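I'd like to ask some things about the structure below.
The other protein chains are all here in position, but one chain of the complex has been omitted.
Note that the chains take the letters A, B and C in the order they are written out, and that residue 1 is the start of every chain.
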Amino acid sequence: MKNGTAHLFIPGPTNIPDAVRRAMNVPMQDMRAPDFPELVLPLFRDLKRIFKTETGSVFIFPGSGTGAWEAAISNTLNRGDRVLMSRFGQFSHLWVDMAERLGLEVDCIDVEWGEGVPLDAYRQRLGDDKGSKIKAVFATHNETATGVTSDVAGVRAALDETAHDALLFVDGVSSIGSIDFRMDEWGVDLAITGSQKGLMLPAGLGILAVSAKGLEAHKQSRMERCYFSFEDMQASSKTGFFPYTPPTQLLLGLRASLDLIFAEGLEQIFARHHRLAEGVRRGVHAWGLKLCANEEKWWSDTVSAIVVSEDVDARQVIANGYSRYRTSFGAGLSKVAGRVFRIGHLGDLNEVMCLAALASAEMSLRDAGARIEAGSGVAAAQEWYRAEIGRTLQPRHERAA
Amino acid sequence: MKNGTAHLFIPGPTNIPDAVRRAMNVPMQDMRAPDFPELVLPLFRDLKRIFKTETGSVFIFPGSGTGAWEAAISNTLNRGDRVLMSRFGQFSHLWVDMAERLGLEVDCIDVEWGEGVPLDAYRQRLGDDKGSKIKAVFATHNETATGVTSDVAGVRAALDETAHDALLFVDGVSSIGSIDFRMDEWGVDLAITGSQKGLMLPAGLGILAVSAKGLEAHKQSRMERCYFSFEDMQASSKTGFFPYTPPTQLLLGLRASLDLIFAEGLEQIFARHHRLAEGVRRGVHAWGLKLCANEEKWWSDTVSAIVVSEDVDARQVIANGYSRYRTSFGAGLSKVAGRVFRIGHLGDLNEVMCLAALASAEMSLRDAGARIEAGSGVAAAQEWYRAEIGRTLQPRHERAA
Amino acid sequence: MKNGTAHLFIPGPTNIPDAVRRAMNVPMQDMRAPDFPELVLPLFRDLKRIFKTETGSVFIFPGSGTGAWEAAISNTLNRGDRVLMSRFGQFSHLWVDMAERLGLEVDCIDVEWGEGVPLDAYRQRLGDDKGSKIKAVFATHNETATGVTSDVAGVRAALDETAHDALLFVDGVSSIGSIDFRMDEWGVDLAITGSQKGLMLPAGLGILAVSAKGLEAHKQSRMERCYFSFEDMQASSKTGFFPYTPPTQLLLGLRASLDLIFAEGLEQIFARHHRLAEGVRRGVHAWGLKLCANEEKWWSDTVSAIVVSEDVDARQVIANGYSRYRTSFGAGLSKVAGRVFRIGHLGDLNEVMCLAALASAEMSLRDAGARIEAGSGVAAAQEWYRAEIGRTLQPRHERAA
Partner (left out) sequence: MKNGTAHLFIPGPTNIPDAVRRAMNVPMQDMRAPDFPELVLPLFRDLKRIFKTETGSVFIFPGSGTGAWEAAISNTLNRGDRVLMSRFGQFSHLWVDMAERLGLEVDCIDVEWGEGVPLDAYRQRLGDDKGSKIKAVFATHNETATGVTSDVAGVRAALDETAHDALLFVDGVSSIGSIDFRMDEWGVDLAITGSQKGLMLPAGLGILAVSAKGLEAHKQSRMERCYFSFEDMQASSKTGFFPYTPPTQLLLGLRASLDLIFAEGLEQIFARHHRLAEGVRRGVHAWGLKLCANEEKWWSDTVSAIVVSEDVDARQVIANGYSRYRTSFGAGLSKVAGRVFRIGHLGDLNEVMCLAALASAEMSLRDAGARIEAGSGVAAAQEWYRAEIGRTLQPRHERAA
């Protein structure tokens, strides 16, 4: 069962483009060489385009998205600070856990898994916070565990409407680069991502963008930190170097990845992710199954969490995919373990790969006892893809007409 | 349309396993070094297992399968020699053409495209050839253009029944390593293959195995030759070197490929190819289409040539696959251009990849106007794969029962 | 000037073996797959052999050696804890800086750059510390900035002689895997290394080994931490998984690297590093120059810091090497900037590479005005290497005689 391509449909690490893979296959190089900044400085510049920020500053930490979460908190807040968070999946749960462990006083709103950031509740808490005790508001843009995308612009609106000046932290690990994210327009202060999702790299980099307001808050922050400290990193990265040995291999991969992203175009990438995701969703609905994201407005274009019927164990579906069909699906985590399996559809992906995912899922489901019709999900997705691709191929004047 | 994996379903070059790809990614090395034979000699030994020969000798020429065809002819025959050939597809056609251009007198039997080597006709010609004018009999084991596998054992039987001592040449380019081939048992004298099919390497090596009888004939051969000469190659390769600079990269890839082949097991590989091919065929039949191979006995386990309905242009199917769905199918060549498209299913392949091929073909066909049902081929193949894989996973004692 | 190999003689990242490079050139994989522990668990087991510990526990953090420093401190100590450190180069300096920033009360002994850990002073401070206020003693095993190796066994002896039960922290970033290091024998509690030195990988992993006593101390540690917390990592890694997405690519590289290390043999690797280093030192002395390490007992087998004569600017030597001869040397850092340049000689290296380093350094020195004789350093090293290699090639019985 080890023949041929392994079919990777987890929501990260994502499939890496071959050009990126090649770019990382290099001998080691001198990270103190005078021309090293020629590699590094444009990375910072170009990552700003990914975050859609002109005024923010970008930080690249060797680590992971979790490390970038920690960098964001420990550089801008202080122990005992009150923060507003919401929890509706494993990753928003872990972020709350980190905030507590780092000494924040978390005002956490628990929301049903399958929904996202509760805008009304946020607005109310912010409105009630007359003394501005809440120092920061946290939003998980895309909850990877449930396939739920939240409305970050809505969080900004809640802040604005209540004239609250808390910092806005956004976890964009599984959205940035794949789903539209607008740091400046939405007034995000700390935006966090990692290398192994929309940036189509291996894990190993935690990346964050910090607004001018975030950097201002940094000056008041007294948390102990060293590895993840902004000050060391800023001093170095301004000159194109790093305070400690950087993973040069990943920086070269990032260069290749950014080149691919800009060649395709960010908006085109978002459109592609939507098209691919919608095909998967149509497949799921053709099976008669439901998404964990319980309203269309929450549907994520990077990952679909699929609820199996009661008589099926989602763990078995995943096990079948892996052991019988060389396919990796994402598991249902924590509360939804056994009830949900996930299809990641972000990064370097195309229509036929999504059809392969659906075909493999159909077999894995049926092997696990699911009463779904063979080929039904594939057929529904095919029709969507054919129509969409046909539409884009239509001569321009016809479309105009 | 350049995102994600390119789906390669041509009958060679085939998808290369990642381990093979990695093995070829090397700095250059000294092909005259004293330890170079430690790489080379085991390759010759192990290739004999691929050809299933103990008494034959293996030759590796930098070139292609076409080069190995020429090496076989120019080293064992003489200009003006009469040979018996048959023609039922583009590749058997090209082999006849080469034989004529190299100065052989070809007794060519034309057979309908969709059938294979005509055993009865061969038996008759051989029986009629009282003066043993026929010096060699040629058989294309697997006609890549039409997806037809011929009965090489049957050709041997025809020779034996007529007590004819002509040499037996077999083109196994798209069979050896994927479909059972038994050089010694079938009394094949010149067996030809290339690197880019069942051996799962890039193109660049023409490989042939020669029986003791073939080497004996070589002594009588007076054709001019130099690059492809057996004598130079034999003298060198016996010592583990080459008469001219070999493509070391491919030799290292071959090492990795042979290791994978023996780890899986040749018989298991043949079974896998049959299982994968049968899934594709069930898909084709579920569409209501026919194979070019017009009887089950001719069905090839490495490539399926699919006949489209009269109102569809197969060229359009292939063009759709390539431009819309990032999928490469094989074209209908020469006589069957426009009527046939081909799905190659050999090499490093698994079930979900074949389902992807079918899903992509369904869309490409429907876009080209074919009246086939979306998802129908995928569903038929899924059911076959599920049953087959389920069968292999069944506990051993149950199966025994 | 971009032709041919870049000659990398910095003390890390080191030259990567091709087998390691190939092992990292992979598609992404599912880090939650049931067989993922088959990769991970043996890594932990085998790293223990590198640290020479049977009772310790190994942690692998995505990050760098600096991150592992932080993990060691923040998991076993508490803010306000008194620790004994010494400072004699840029890296011991940075470690002191980190300790202070993380809230420790550092009792720092400054030593002349060119010497190592001051055993007598340590013994005295420990002896004086009747109330056991010193919670930990820190030793930089190999100070990369000055090419000084310290006597860790001596630090242990100082602790034992004074019957002090402080934890022993050792920075082995540029020693472990290249210079003998014996965690259990020396009673080291926190041993730190990174991927990009003796492990011959790109930067990206901070690795540490923790003694049972260190884990005991962990239970009393109340520093805030999350990313680098032992508890999360231990819970996961016991099962062969990670608490957040690991850099799988580097784990695969580590597998390949460990395989190479054990194939060569740790003791053989130490001997090779000594042989190579001694050749470089003989070259330096043939030039009439001195090492920064001011006594033979401090000489490092992984990096030589070379003091240029007063009329030469070491920065110019390094600039010449880089811009004229495609060679990277290490810079003199901080106090010794301009006075010192460094030749890193650790990792995947051989004699002729060291001769290339010396040849390039000779040109770079002479271009910078140094009055050294062309070829003199190369000649001295050649004679040493010839003799050493000749000795190892001598028939065993001759050597015995």
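Rule of thumb we're sticking to: contacts are C-beta pairs under 8 Å (C-beta built on N, C-alpha and C of every residue); 3 or more make two chains touch, one makes a residue touch a chain.
Keep in mind that this is a model prediction, so the values were computed, not measured.
Colleague: Pick out which of A:Val26, A:Leu41, A:Ile109 or A:Ala153 touches the chain that's been left out of the picture.
Modeller: Only one listed residue reaches the unshown chain, and that is A:Val26.
Colleague: Using the document's definition of touch, tell me which of C:Lys238, C:Arg324 or C:Arg371 contacts the absent chain.
Modeller: C:Arg324
Colleague: Considering the complete complex, identify which of B:Thr66, B:Gln124 or B:Ser221 is in touch with the unshown chain.
Modeller: Within the whole complex, the residue contacting the unshown chain is B:Thr66.
Colleague: Could you pull out which residues of subunit C are in touch with the chain that's been left out?
Modeller: Answer for subunit C: residues 1, 3-5, 7, 15, 17, 25, 264, 272, 324-327, 348-353, 355-356, 359-360, 362-363, 366-367, 373-376, 378-380, 382-383, 385-386, 389-390, 393 touch the chain left out.
Colleague: What does the interface between subunit A and the hidden chain look like in terms of residue numbers?
Modeller: Residues of subunit A in touch with the missing chain: 18, 22-23, 25-27.
Colleague: By the contact definition given up top, give the residues of subunit B that touch the hidden chain.
Modeller: Residues of subunit B in touch with the missing chain: 5-6, 8, 10, 12-16, 21, 24-34, 62-67, 69-70, 79, 97-98, 101-103, 194, 196, 202-204, 223-229, 243-250, 319, 322-323, 328, 330-331.
We take it that only the chains that are shown with their structure count from here on.
Colleague: If you take the mean of the Cα atoms for each chain, which one ends up farthest from subunit A?
Modeller: B
Colleague: By C-alpha centroid distance to the whole-protein centroid, which chain wins?
Modeller: A
Colleague: Please work out the Cα centroid separation of subunit B and subunit C, and write it as a whole number of Å.
Modeller: Spacing between the chain centres: roughly 53 Å.
Colleague: Quick one: which residues in subunit C touch 2 or more of the other chains?
Modeller: 25-27
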